[in-house]
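As you look at this complex, bear in mind that one protein chain is not there, while each of the others sits in place.
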Amino acid sequence: MATAPGVATPEEYVGDTLAREQTSLWADAWRRLKRNRLALGSAVFLVLLLVVAIISVFWTPYPIWRQGVAPTYQTPNSDFLLGADQAGRDILSRLMVGAQVSLEVGVGTQIIVAVVGVTIGLIAGYFRGWLDGIISTLINIFYGIPDLLVALILVLILGRGLDKIIFAIAVTRWMDMARLVRGQTFSLREREFVEAARASGTRPNKILSRHILPNALGPIIVQATFGIPQAILFEAFLSFLGLGVQPPTPSWGAMAADGFHAIRIAPHIVLVPAIALSLTLMAFNFLGDGLRDALDPRQKR
Amino acid sequence: MLSRRALIFLGERLVLIAFTAVAVSSIVFFGVHQLPGSAFLSDRRIDPAALAAIMHHYHLDLSLWDQYKLFVAGIVHGNLGESLVNRGIPITPLLLREASVSLEVGATALIFTIGLGMVLGVIAAIKQNTWVDYLATATSVIGYSMPNFVIASVLVLLFAVYLYNWSGGVLYYEVGWEGTYGTPGQILLPAFALGFPYASIVARLTRASMLEVLRQDYVRTAKAKGLSDRIVIIRHALRNALIPVVTILGPLTIGIITGSVVIENIFGIPGLGKEFVQSILSRDYNIVIGVFTFYALAIGLANLLVDLLYTVIDPRIRY
Partner (left out) sequence: MTAPVLQVKDLKTQFFTDDGVVKAVDGVSFDLHPGETLGIVGESGCGKSVTALSILRLVQEPGRITGGQILFKGTDIVTMPGDDVRDIRGKDIAMIFQDPLSSLNPVLKVGYQIEEAMEAHTKISGKVALSRAVQLLKQVRIPAAESRVEDYPHQFSGGMRQRAMIAMGLANKPSILIADEPTTALDVTVQAQILELLRDLNEETKTAIILITHNMGVVAGLCKRVLVMYAGRIVEQGPVEQIFKDPQHPYTWSLLQSIPRLDADRKDRLLSIEGLPPDLIKPPRGCRFHPRCQFRIERCFHDDPTLMDVGPDQEAACWVTMRRALARDGEARA
């Protein structure tokens, strides 16, 4: 562009103020989040969980698949901190690997959902018209089907690998993100700085990536944070029904299902994975609440 | 009572629901034909001639397209065909009976969900920023962070194990189901486990929408008229606060349906959800298609009910 050096073009100027507003927005959000003890505690818990999951890749107290390392139905003691299951396998070891499975499913699904949902949402919200019509109809159709059952069928068709389960859950869970991004794009494209960019001939893909996406990032992060526990829950349902990851790879849902039959004699087998699962879901939900309050102070009570 | 326009609206919606059900079952029809395995392969040794006879009986010797035509012809007459595993068992009556069992548990769960959710939400809103509010809010976060099978496990542990031990074997709860429709005690526990996570969602939503409504000018007007707080809340605030809550009844129904698949298997309830998992595991694909058709109908009807409820609650909405 033929402008004197040092003189900002209107577009750059707009971009610059926007960028500055953004930094202060994130700084503000971080400050608000730090004050939210529940969210902060949840974040610490999740980091610890991640560490445990990473450790479990290299080391577990006992081999997870070996049966009879402990007496069957062993209650927690100093050798087996969380006891052993009906096949005499060490529960702590299996729980650690289960954390790995849950986090992989949760984060993996949300990466797919974010890519697909954001793209679809941006396209529908920015171009509107028939394209939006088709996408919105698709979203509504997917909302109208019992997601778990479709995921179940998909897992049956595709097989029970972790990647296939992640894919099956993503297929039934992309709509929340797409709808959110579509709505954000819809309102952001009417804002002055987008109008200005459009008027100065900026190409749509640049407007979407430079102007709209950065401004919708807050809600997207919040949505993804809420999406992770949903995906984890889904995997737990699938494996509870015996259609999750292929045994002997442990998953919290499958561990709980195994233990359920023996709930009268050894409740710890079902309670340990159930509590781990609940705490993890709760931590993600509290963190999501905290992030939402931090990123959108207007919504706070 | 019903106007001509309302009747036309109802008729259109019912046709649309039926159409959706056929569409869904068609998709599932083609989907399950991609599934590996067959209901007959598990049979020990089978005489090729007998297998051919079976294939012929189920029209499996026809092309997929011809099978589909027969399927659609059946479904518009309400005939979902015959079980592949239990030969001679027609699917429609079987699923109708199972659907009524699921409805019994599901409706109890839904009533419980809405009742508990709204009470918690309203209390939290009225007592905003007091310990009551925090307790109600915390309960609801915990509620939707607990998978229903976890709640079910805890309930079973409490009622079937600890209550039994505590009362010295006098009081006990047996996981299981008697007869077709179970006993009230057998319905309540699974309904609670099924509904609690969603009650938490309803509570959150009610709290938010109630707080919004309580700030409205017409609530001030109602108070200025000299109405008691109770009447202001019940008559003026609650009804307006219901509008967003009604919106999630559709997704709530879907949630209860999917949840029932897990819960029915835990509690051994002979409903659609148990049938669904069983027929998937035994590759009885005709039943899998049938269950999906039933679910599509149920979701369609629930959404219609939601739209009708809107017109009852909010006079500004007319169809």
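A few points about this structure:
Per-chain numbering from 1; labels A and B assigned in written order.
By definition in this document, contacts are C-beta pairs under 8 Å (C-beta built on N, C-alpha and C of every residue); 3 or more make two chains touch, one makes a residue touch a chain.
Since the model is a prediction, treat every value here as computed from it, not as a measurement.
Taking the complete complex into account, the chain left out of view touches B.
When you scan B:Lys69, B:Arg87 or B:Arg220 for touch with the missing chain, the hit is B:Arg220.
Within the full complex, the residue among B:Leu70, B:Val119, B:Val161 or B:Ile313 touching the omitted chain is B:Ile313. Contact between subunit B and the absent chain runs through residues 216-218, 220-228, 231, 235-236, 239-240, 313-316.
In the analysis below, only the chains that are shown with their structure count from here on.
Only residues 143-149, 152-153, 156-157, 229, 233, 236-237, 240-243, 253, 256-257, 260, 263-264, 267, 270-271, 274, 277-278, 281-282, 285-286, 289, 301 of subunit A touch subunit B when the two sit together in their complex.
By the touch criterion given at the top, residues 20, 24, 28, 31-32, 34-36, 128-129, 141-142, 144-147, 149-150, 153-154, 156-157, 160-161, 211, 251, 254, 257-258, 261-262, 265-266, 276-277, 280-281, 288, 292, 295-296, 299, 303 of subunit B touch subunit A in their complex.
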